[in-house]
Structures are given as C-alpha cells and as structure tokens.
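For this depiction, one protein chain was excluded, whereas all remaining protein chains were kept in their positions.
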Amino acid sequence: MAQTQLTVTLLAAKRNLGLSFADLGEMLGVDEVWVASLIYGQATASEQEAKALLEALGLDKNDNSIEMSCELMAFPVKGGLDPVIPTDPLLYRFYEIMQVYGMPLKDVIQEKFGDGIMSAIDFSLTVNRLEDSNGDRVVVTMNGKFLPYRKW
Amino acid sequence: MAQTQLTVTLLAAKRNLGLSFADLGEMLGVDEVWVASLIYGQATASEQEAKALLEALGLDKNDNSIEMSCELMAFPVKGGLDPVIPTDPLLYRFYEIMQVYGMPLKDVIQEKFGDGIMSAIDFSLTVNRLEDSNGDRVVVTMNGKFLPYRKW
Amino acid sequence: MAQTQLTVTLLAAKRNLGLSFADLGEMLGVDEVWVASLIYGQATASEQEAKALLEALGLDKNDNSIEMSCELMAFPVKGGLDPVIPTDPLLYRFYEIMQVYGMPLKDVIQEKFGDGIMSAIDFSLTVNRLEDSNGDRVVVTMNGKFLPYRKW
Amino acid sequence: MAQTQLTVTLLAAKRNLGLSFADLGEMLGVDEVWVASLIYGQATASEQEAKALLEALGLDKNDNSIEMSCELMAFPVKGGLDPVIPTDPLLYRFYEIMQVYGMPLKDVIQEKFGDGIMSAIDFSLTVNRLEDSNGDRVVVTMNGKFLPYRKW
Amino acid sequence: MAQTQLTVTLLAAKRNLGLSFADLGEMLGVDEVWVASLIYGQATASEQEAKALLEALGLDKNDNSIEMSCELMAFPVKGGLDPVIPTDPLLYRFYEIMQVYGMPLKDVIQEKFGDGIMSAIDFSLTVNRLEDSNGDRVVVTMNGKFLPYRKW
Amino acid sequence: MAQTQLTVTLLAAKRNLGLSFADLGEMLGVDEVWVASLIYGQATASEQEAKALLEALGLDKNDNSIEMSCELMAFPVKGGLDPVIPTDPLLYRFYEIMQVYGMPLKDVIQEKFGDGIMSAIDFSLTVNRLEDSNGDRVVVTMNGKFLPYRKW
Amino acid sequence: MAQTQLTVTLLAAKRNLGLSFADLGEMLGVDEVWVASLIYGQATASEQEAKALLEALGLDKNDNSIEMSCELMAFPVKGGLDPVIPTDPLLYRFYEIMQVYGMPLKDVIQEKFGDGIMSAIDFSLTVNRLEDSNGDRVVVTMNGKFLPYRKW
Amino acid sequence: MAQTQLTVTLLAAKRNLGLSFADLGEMLGVDEVWVASLIYGQATASEQEAKALLEALGLDKNDNSIEMSCELMAFPVKGGLDPVIPTDPLLYRFYEIMQVYGMPLKDVIQEKFGDGIMSAIDFSLTVNRLEDSNGDRVVVTMNGKFLPYRKW
Amino acid sequence: MAQTQLTVTLLAAKRNLGLSFADLGEMLGVDEVWVASLIYGQATASEQEAKALLEALGLDKNDNSIEMSCELMAFPVKGGLDPVIPTDPLLYRFYEIMQVYGMPLKDVIQEKFGDGIMSAIDFSLTVNRLEDSNGDRVVVTMNGKFLPYRKW
Partner (left out) sequence: MAQTQLTVTLLAAKRNLGLSFADLGEMLGVDEVWVASLIYGQATASEQEAKALLEALGLDKNDNSIEMSCELMAFPVKGGLDPVIPTDPLLYRFYEIMQVYGMPLKDVIQEKFGDGIMSAIDFSLTVNRLEDSNGDRVVVTMNGKFLPYRKW
C-alpha cells in the first residue's frame, strides 16, 4: 500500500504534534481505527470530518487545504497491500489466523446464523489492550452485520 | 483445505447426532471454535480431549478409534486453504478486511504497544451473535498476547 | 470448479428427463439461475426446496436421497473456479468486462450512491434473450442492495 | 489501472465544474458509463465526441487540447487493473459473482442460445438505482450480442 | 488440458484405424483442425456430426455410444491448458509470438479496422504445409470476423 | 510492454505525418508488421533500415539521430507484455485461441510434420483484411519453418 | 513432471538389470542424455529405437509391449516440471545460472552471432565428468544451431 | 533485470569504443562471459580488475571513477530477471531446455556422481561458435564442481 | 510435500514403536534431523544405513523390504513443499525470518567471507532445546561451507 502524498503529510503532521490516533479519534468523535483508515486513504470523510481532521493536524490553513479536503471526501480505490499477502509479521499473522482457523470460523458462524456472511462494509473494527500479568494482550474485535444469502 | 477422512467422519457423526460445535465445546470444556479447529485438523488434542471427542460423537467403539485418537493427538501441518486467498465469500471478507484496514490496524496496535505483533499462537478466537433490530451482527473477537521484538 | 458427485448426478438426471433450468425453476418457484447455482453446489436449499428438486429430477426414491437432501441443505464452500481467472471464453468475457469497464462502473455507482458497494449476497442475477434482427442479445441483469460503508 | 495524466486532468475538470457522468453523457448523447470509460482511457472517441467532451469540461481552449483530442481518439491498450483481481471491495464483488454464479450463468446462457458467448465488444453496460424501502438497490445491466461458435 | 476418457477413447480408435485428422475432417465435411478440437472436447457437434465421428472411428456400436454422442453434443468448458502458459515447445512458440509481435499486431489490425478485435468465436484456424527447399514451412491461418466496439 | 522513449518518439512522428505502418513498410521495402515490430523495439534494423526509417519519419536531422539509429540497430530484450497474459481484449483473444485450439493445433502440425515445432524465429506474420458482406474479416497468417527435433 | 506409468516401468526395468543410461545409449547408438529424455517421455523414438529400448530392458515380450512401443513413438506433450521453477537443488541451479548469467550470456551470443537465438530443437546436450584434484567437475555442453531472426 | 546507471555507462562506453566483450576479457585476463557478468552487476571485481575495466573503457579519469570502482568491488544482490521466467526468446530457450531435459539431466549427473549437485558458484560458463555448413552452432559449456550432499 | 507411501510406512512404524528421531539417529550414528530428512525422502541412504533404518523400525522382514531399501538409496527429487511458501506456522516463521533478516544476514556473511554463499549441500542442521526460566528456547544451528564465487 504505497502511501499517497496526502497520507505522508497527515502522518508527519500527526507525529510533529505528538498526537495519537486515539487523540484524533476523540477530536473527530470517531474510533481511532477509523480515523487511521481515513488517513490511509481507505475511508471517505464528510465535509465536517475532513475539516475537523485538517484542523486537528494544523493543516487547515495550508495552501492546498482545499485539495486535501477534496481528497479526504473522495471515494477511494481501497485495498492494495503489496504483496497481496503481506510479509510484515504483524499483518501476516491475520492471514495465518485465516489459514488455520478459517474453516472452523466459517462453520461456527454459519451454524449460528445460516448461509450468509459477516459484512465487511456494515462493519467496525476496534483494538483494545488487555492487561495480563503474563504479558498484555491485544484484543481485536470485528463487528459486522450478518447478511443472509438472498434467493430469487 | 481438502478434508481428511477423519474430518469427514467426525463432521458426519456430528451431523447425524444433531450436535452443534457449541454442544461439543461444552462436552469437552473448550470453546466451540477450538473444537471446530480440532475437527478440521488444525489443533492437537490431549489424550483426554481425543477420548472425550470420540465419545461425544459415538465413535469411541469404532474399529479404528485408536488410529483416530492418534491422529487427533498428532501435530498437524496447519493451514492449506486452496486457493491461498479463498474464493468463498465468508472467508474472503476477512482477507478484504486486512486489505482495507490492515495498515490502520498495524499502526494503532503499534502505537499502543510498541514494535511487535499480536501472537497467533498464544491466541484465542471467539464468535458471538449480537441481536440488533436492523439485523443481528457477527462479533469475532481475537485475543493474542503482544510479543515485543527482542533485540540482541 | 470440480463437479461433486451430486452435481454430476443432478445434471445427468436433468439431461435424461429433458428438463431445462427454466423448467426446474418453475417447479421450485425460483429463478432458473438460482436453481442452477443450487445444482452446482453454490447455494443452500430449504428442506422443501431439496425435496422438490429431487422429486423434479426423479431422484427422491433413490437409496441415497437423504444424503443428497442433506448435501443440498448444507452451507457450501463457495467459489473455486480453476484457474481462478477462467479460460472458458464465455466465463472469461465477464472478467474482461471488469478489466475494461470496472473503474467506470465503480465511479458511476459511487457517484449515484456514495461510498459503498453493490452486495453480492443480497443479490439476484437473471438472464434474458432479447431478439434482435442483427443477432439476438444476451441480457444479464445483476440486482444487489447498495451497502454504504459504516463509520464508527 | 494507473491513471494517465489525461484521466487525471479530465476527472479534475469534471470535479471542479461539479458535473456528473450523467451530465457528461447527456451532453455527448451517450450513456454515463460509456463516457466514464472514455475518460478512463478504455474507449475511443470520434473527433466530434472528443471535441464535445473537452468543451463540456472547459478544456477546449487549453494549450494541449489537440494532444488531448488525439489521445481520446487513439485505440487504447485496454484493461490493466492492478492487481489483476482487484482488492477494492466494490470491484471485487463482481469477481466474486463470477466465482459463485459463473458456472450456473454459463449453463443457463448456453441452454438458451447454444454454444457461444455473450460478446464483450458488441456490448453495453448500464447502471440504475432502484428505490427500495429496505435499502435502494444497484441494478447493473449487461447487454451483449450472442456470438455462436463458427464451425469450419 | 487433462484428457477426458472420451478424448482418450477417440484418439486410441483413430490411431488403431490409422486415420489422420485430415481423413476424419473429410469424412465429416469439416476442417481437420475443427475435428481435432471436437475430439479434444473444445467444440460442440451436431447430432449428425457426433454420429458421423463415432461411425468413422468404429465406435457407433459400442455400449456407451449414446453417452459418447451426448458428450460430443454438450457445451464444453473450454480451455484449461495446464500450466496456463504451456511448457510444451510447440505450444509455447505461439505465446512467444504474442510477446514479441503482439503490440505490432494490435496496431496494424486497428490501423486497418478501427477500435475492435478479431473474433475468436466467429473464427477459423487452418494449417498448411508449404514446401520449401530450405526446409518446409508451417503456415497457420487465423480468420476471424472483425468486431468493432459498440458505443452506447 | 512499457514503451521506450524511442518508441514514443517514432509513433508520435508517424502520427504527425499521417503515415500508416503500410506506408512505412513500403518505404523500407518490408512488411507493415515487421516495421511495427521494429518501432516497438522487438526487431533489429540494418544500418540502412535505421536510416530509412528515421528519414521516413523526418527524424534524421534530429540532434540525437545517431543514438536513435544505434538503438534501432541493437539487439533488443524482446517480449515483456505486462501482465504476461494481457488484459487488452484484442491481445487476449490470441491467448484464448491457444487455450481452445492449442492441443488440436499441436496434433495437426505434428501429424503433418513429425516431432518438432514451427519456428518463431525463421518466421513471418502478416495481416490482411478480407471483405465480407457479413462483416469484414481479419486474416492473420503465420509462416514459420518447421524445425524437427534433433536426436544425438 | 509426474512420471507416466511407462516411465516408471522403464526405470524399474533399468534398475533391476543394473543398466546405466550410458549402457542404454550405447545399445541404441545414441547419447545417454537422449535415451534418458526418451524414457522420461520427452522425445520420440523411431520404430527401431522403440524396439531396441524394449529389448534392452527385457520388456519386448511383455503383454503390452505394443502399447509401450506406440507410446515411445508418439509426439509427447513436453515439459511440465512442477512447480515450474523446480525446488530440487540440482535442477534449481540451472535456473539460478540463468538469473545470474542470463543477460551476459545473451549479449555474448548476440555479439558473436547477431540477432537470433540458440535453437533448443536442433540441439544436443551432453554431460561429462572432469577429474580434478580439488573435486571432480560436472561439464554440461549445450550445442544448438544459431537461428537468425528472419525479416519480412 | 533493470540496468543500473553503472551498467548503462559501461555498455555505452564499450559501444562507443567499438570493443567486444572478448576484447575486454583479453584486456583483463578473464573470459568474455565473466567480464559481461561484471558489467551487468552480477560479479565482484578485485581492485585491480575494477581499475583495468575502467581504463579499458576510458572511464578512469571520470569524476565519479572512484564510486564506479567501489560499486564494481561491492557484493551485488544477484539475479532479478523480470519476469522471473524471461519472455526474451534467447533467454527463454534455456528455461525450455530445463523443462524438457531437466529430469534426464538430473538422472545422468547423479548416476555418474551420486547424490549432489553441480555447483553454480564454483562454476564457469563459456560460449563458442562452431562453424557448420548447415548453419553455425552455439556451444555453451557449463563447468561446475560436483558437490556431494554431506551427511551428519 | 505429499508423503510417499514409504514415508507414511516409516512414520507409522516409528510411532508404533515409540521411537523418537533422536533414538533413530543414535541407532544409525547420525543426527536426528538427518534421519528425519531420510524418512521424508530428502536424503540418500547408503546400503548400510537403509538396512539399519529398516531394522530399527522392525521393517526388515517385510515382503517389500528390498523395494523400501532401494527407494531409501535412490537419489530423490528434493523439495516440493506445497504451497511453495508454506502456510504451516512453524514452517512459515523461517520464511519470515528471511524476509526480515535476509538482507542483513547477506551483508554480514559477505562482510566476513567475501562474495560467495553458505552451501546448502555441504551443510548440516541441528536443533537444540535451551532451558530458560522465561520459556525454553529452540536453537537451530545451520553450518555450511563457505563457497567463494569462481572467476574465469
């Protein structure tokens, strides 16, 4: 996922201001993962969200703030990890989880819900830190609407 | 993931007895996803777990119950979805989630924890049904130990 | 998409009885494409649909009619064309259409609807023959619910 | 599909003028999807269509309007989505539809028409919005001449 | 392209009778390449062609001559060379020709005909031997209808 | 096949002068397809051919005409379509022809000539337009020396 | 390269008789590499060579000696290493040699011969053992006719 | 194998001076193929070889002759043909040779030497022209130390 | 790496006798990893090693002990993990190590040794368990002869 110029600019501003994604999420009233996905060009901002983000990052007075705003409000071509199966170890683990637990996950979901899928569109994703004396734990929660197959 | 003969046998027995993965999980004292991963040849049973599973499925008196028990207790070659990026829509959505939200997820995890990964080994995965008047929701929770990179 | 034994059996019975997919669709009260997708192991029948299909094909008295019925009612692993991009010319044309018209299609849909997708789950697909003096035309209609991206 | 400089210029002019593809289609007397495919470098304009498009976008007085006109009238190398199977969710759904419904679609078309294909050249593609109280629906209609295999 | 049982049977009968593809083509009133494509499961016979082929090969009295006839008259899933780019040197050369001369060929065709393609459906392919004192030459002639892109 | 700067320059000069490949072929005394392959960097010119081509295109007085001449006379790295199996519909059809008719073609050639191949080096390729009341036809003729396998 | 039944049979007979490829080559009057390529289904025997090979291996009295003879005389589909770039270390080294020395080899050959290739058809390949006090050496000699590109 | 700036510079100087690889090899006291592999960034020069090469090419007085010398003496990342299986016909033939003669070659080498490989490191590669009245022949000789597998 | 029948037989005998690879290694006087590689068909036994292994596993009196012995002494086609980059988590980690530490490893080795490689043929691989109060550690030691590039 080659970073666009906009992503580079936004991440640099965030670093210079010492803001976390959680800080930005709070300022915009959205989750930290969603604001990160907006910065990475994977989501579409409303006009108000684009304005809020640029203000939060001190970029609203920039010469090209209008272009930046437009780009944040556009409908991005999503995805594009390169290579398709990433070699970064953190990212790869999620692919490995599907290799190992994919079929069990499918069977359990469909046993509970019937023939259909978990939506990746009507969907949210959050990350929490769970303290644990044996080493803290990452808790990733995916929450998607169940979509049953339509018959016709 | 071509099913081994053992997986086919176990799934058929489960279907004939009308047992759910949740039922089997309760009988073995484990989560439904884990017991499904055992049936799919992705996990290793203790001797007691192998015995309990075969009993639960009425297969403990079979001629080849010892071989089945051995296979459940072996260390499987894991993974093996074919094709590597699955075409089944339920499975594919989890790949799509990584394409779209992978980089944001990486950044948020590492901002919270530092350089390292969520373990896929010291890890659990659960599925819940969340009732919702706009359509019930699938909630998938991944819980893995954070492993910081060692320096040397 | 290697045909399962069930698909082979159903298609042979259909051929022997001289029934079209349209005939079968009418008997089950569903569209001809959906009944074809059921026969190809890509959809899940209700108990009544499974019964009706086996009766229509004269297979309801077979020794293994119960197993066939079970398989029709199971939740299939979908997809699996081999190779992933098919070499059959009729199938390939639909891939070519996406190569050529994919980005225009994306832009027009999102201009009309906003950031989101056409569902392939809450979805139907029909085929019509349009008579034309210069050669009859195939009309394929895809009808899927628009799913807007959720923010969180 | 890396956008050429021309595509970038045309899309920017369209955005600045607040024109939709439907507006442009009306001005040129063509469908909105076709004009989008022209802008994306996937179709060939007549001299008159090239002129009309540049005028509609206020680019006909530009220094390089002749070069732009030439490029619109050239015979493009078509296709080129990267990766070949796109990761953008809207685009991917059309690939998934072929994975799931491809073989049924093939059989129904050939049962209706005989051995041959739906042309992707003598072809049109339109998008409509169908209002629906459960959520509006995207209707994509593909209309291609049936081409029977020639024997020799 | 794994050979089906039918292809194996037909080729064995042809070899045992010492018939060439040219002989069979003459018996059926078709070109030798087309009859070879029928034997390889890449074309669809009329009832009369199926009968003529089985007679020519002395298979019309076989127990399963009806099944063979049905299979010859079905609409095959075409293609399927494995690997997709063949390693057989004779076959590979045609891929190499496209690598080297593909773009020149495209430009010359479109300069002569406009934006469109040579049909591979309304198409014939013949092979001739050209005697030459420096070594005889293979002459492969492809003849396909030009299909101009439709605008809409 | 990314175009080199030389290819871009030559094609632009050709377009500006309104010359066809046939015109250039006539000026150089070679076939139009061969001259196109030279322009696309897939063939090697003699000194005289390089000179004639640059003159024909009005480029022989350019500052870098010597470099251009050298590049036309070099031994190019050939091939390089990207992706290897092209998505452009005109080019793809030739791949499809090999998928469908490859094995029949192989068998007919070897039945006529024995074990060996059609050379793609001692080879020529021509394009003709065949008028036809049902739509003109593209005739592509490949003519390559038969090379029998050597035994040793 | 999955071994055919014939290859398995021939190699087993060779092993049982304690014959080397060099022995077989001498008996047939051909090189050891060529006879190995015949046994591996990569070359075509004359009737006399097929007979000599079966006799040498004591298989000429077998029930299916005629079928074996036919198969040795057929025109095989050549190639088919799986995976295409082999993982066997001996085989891989030849791929590595091309990765490292391919471009230098191309330039040196074309500097000596002009634009063209070394034929892999009018070609022979031999293996010799060169004694060396620092460890004996494998000498592989490839000898192919130079084929200059034809212009037309 | 994208050429580095150094390779481009060295090849241009060689062409301008009208030197062959054989000339350069003689000047450095090495084989022409090895000097070509050095120029292509696939081998490491000693300080003396780097100096000799730059002198031979008239580049030893250049401003950046020290950087060029350093780069020639560095340990290159080797390989990198793109695509991995090259489409250039001269290069491809060597891949084809391995597809067709790879298994026979493996068997003959191991029959002569035992379990092990021909080294591609303790290795040399030479090209000779063999005059032949039927057309001169390219003779490529590979000479590598046999490395037996170690047991432990 | 599909297991051959021989591998399946040897592993079953080992399991039934309750022998570890370390036990077998001790009986044959070789390392446990090497004996495992022999059982997996990746190494060649001497006659004495083959005999010792079959005796150790109680298989030396079997009907097909001679065939098993022959197969153990043959020169295997090595490699063949499927898919090439394995999805099994234990195996994948070694690929990940090369993705992350490959270039640093290359540079450190070549800084210490010069241009060349670590042999994978004159090579040994051992596994040790290192007790550690924070969790025992796996220590994998690779020991290969340094092979310097030959110049010629």
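Every chain is named by a letter (A, B, C, D, E, F, G, H and I) in the order it is written, and numbering of its residues begins at 1.
Just so we're on the same page, contacts are C-beta pairs under 8 Å (C-beta built on N, C-alpha and C of every residue); 3 or more make two chains touch, one makes a residue touch a chain.
A quick note: this is a predicted structure, and the numbers were derived from the prediction, not measured.
Trainee: Touching the left-out chain: which of B:Leu10, B:Leu24, B:Ala43 or B:Ala56?
Mentor: B:Ala43
Trainee: From the list G:Gly25, G:Gly41 or G:Pro89, which touches the chain that is not on show?
Mentor: G:Pro89
Trainee: Which residue numbers on subunit H touch the omitted chain?
Mentor: 70, 77-81, 84, 120-121
Trainee: Which parts of subunit I face the unshown chain closely enough to count as touching?
Mentor: Against the left-out chain, subunit I lists 1, 20-22, 32-34, 36-37, 39-40, 42, 78-81, 84-86, 88-91, 93-113, 116-120, 123, 125, 127, 129-130, 132, 134-147.
Trainee: With the missing chain put back, which residues of subunit A would touch it? List them for me.
Mentor: 15, 83, 86-89, 92
Convention: only the chains that are shown with their structure count from here on.
Trainee: Pick out the pair in G-H, F-G or A-I whose interface repeats that of D-E, meaning over half of the contact pairs match by residue number.
Mentor: Within G-H, F-G or A-I, the interface duplicating D-E belongs to F-G.
Trainee: With contacts defined as at the top, give the pair, A-D or A-B, that has more of them.
Mentor: A-B
Trainee: Take the average of all CA coordinates in subunit E, do the same for subunit H, and state the distance between these two points in whole angstrom.
Mentor: Spacing between the chain centres: roughly 42 Å.
Trainee: Distance from the CA centroid of subunit A to that of subunit E, rounded to the nearest Å?
Mentor: Their C-alpha centroids are separated by 50 Å.
Trainee: Please set out, as single numbers or ranges, the residues of subunit G touching at least two other chains.
Mentor: 33-34, 77-81, 84, 86, 88-89, 106-107, 110, 116-117, 119-121, 123, 125, 147, in rising order.
Trainee: Taking the top-of-page definition of touch, could you list the pairs of chains it picks out?
Mentor: Pairs flagged as touching, ordered by label: A-B, A-C, A-D, A-I, B-C, B-D, B-I, C-D, C-E, C-F, D-E, D-F, E-F, E-G, E-H, F-G, F-H, G-H, G-I, H-I.
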